[in-house]
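All protein chains but one are shown at their positions in the complex.
This part shows chain A:
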Amino acid sequence: MITGRFFAAGADRRIAITIFILLAVAIIVPLLNLAVAPTSSFYVPSYVVALTGKYLCYALLALALDLVWGYCGILSLGHGAFFALGGYAMGMYLMRQIGSRGVYGNPLLPDFMVFLNYGELPWFWYGFDHFWFAAIMVLAVPGLLAFVFGWFAFRSRVTGVYLSIITQAMTYALLLAFFRNDMGFGGNNGLTDFKDILGFNVQADATRSALFAASAVTLALAVLVTWAIVGSKYGKLLMAVRDAESRTRFLGWRAENVKLFAFTVSAVMAGIAGALYVPQVGIINPGEFEPSNSIEVVVWAAVGGRGTIVGPIIGALVVNAGKSWFTGVLPEFWLFALGGLFVAVTLFLPKGIVGMWDSWRGNARALRAASINEESGTHPAVPPPPKIIRSAARTPGDWSASGPEPQPAE
């Protein structure tokens, strides 16, 4: 049914194009990296593969955030925590794969545990020597945390800025916890110095290309899943909760369950993004829990256009490419630029790049229609159609009538 809709719906051509591009990139970039001679002008250097692979993970994280923020109105400032938890789960698997090749050569304990005088492996490290177990944990740990956290928060109707603040507090608490050496997660230094993933060398070009392809394919899958969720009847409910939560509740829907589902799915997606990110950058440390990281993710989604599927992906790629460029050329000014971006996007681009593109094209189409009418000399009896909005319900705030004035805190 999904495939049928996928090919039939003309309006969702953009999704199809995105998935197609991602799959094409997943094949072409590794080919250009591995099969083409380094002297050729088509050659893609390995560092570009690693960098873009990292960006694709960020894009997946931004898409995950967009599912809750853009479509459900939950501004989570703690999505970096789910990302980092997924990353830690993968990092633990990679640590166990080092085996006796560590600096201390202990076959069971990772280096930092030997260094910190651990007698034996802590219980929560058991099982991480199997990839299937780590893969389950990548999904289960962020999902479970999001489920428990969301169940408490949504049930007692913690909404709006309060929810944002307590999600921030959550990631801050995890940051402090993971910084502790006796937590058994490597403390300050985190997990690093990985050797193998599934028996392949993490540093090798072929493995990196494979990880890149995996990231692109996963992102394509995530786009498909998000699109399926948003397009379904449940998706309509999601947007109804976003735009008028009380009204939805009065109509008999359980708003908290609607939100909980989206929040959990989103956290799982963020966890997968983290798990793909760690082998590509080669380290995971508590810094990933920084509240500022989570806020940056929000900006990616905002720049690209929240409430759209393609927007967060574009936003993540554009902002991170800009960050790489800026920190290379003008490292002093990156924070000015990022801060300015926060302000400019909220003030001038509330719908992001994609939203602006849509409204610009909608205006252009309306103008063209008007000029055609002008030329043919026929004055339409009906006024020109209102500007075409892709989906009225998908732009937040359209249905709610709150005016542009401050509201006292709830």
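Points worth noting:
Heads up, the rule we're going with is that a residue touches a chain if its C-beta (ideal position, glycine included) is under 8 Å from a C-beta of that chain, and two chains touch if they have at least 3 such contacts; residues count from 1.
Everything below uses one rule, namely that contacts and distances are computed from a predicted model.
The chain not displayed here is annotated in its UniProt record as "Urea ABC transporter, permease protein UrtB", chosen from "Serine/threonine protein kinase", "Urea ABC transporter, permease protein UrtB", "Fe-S cluster assembly protein SufB" or "Acyl-CoA dehydrogenase". Considering the full assembly, A:A177 is the residue among A:I17, A:A177, A:A321 or A:L367 that touches the omitted chain.
Between the chain not shown and the residues A:V49, A:L75, A:I98 or A:L317, the one that touches is A:L75. Residue A:Y162 is the one among A:Y104, A:F124 or A:Y162 that touches the chain missing from this view. Remark: the residues of chain A touching the chain excluded from display are 75, 149, 152-153, 155-158, 160-162, 164-166, 168-170, 172-173, 176-177, 179-180, 291, 295, 298-299, 302, 332-333, 335-336, 338-343, 345-347, 350, 397, 402-410.
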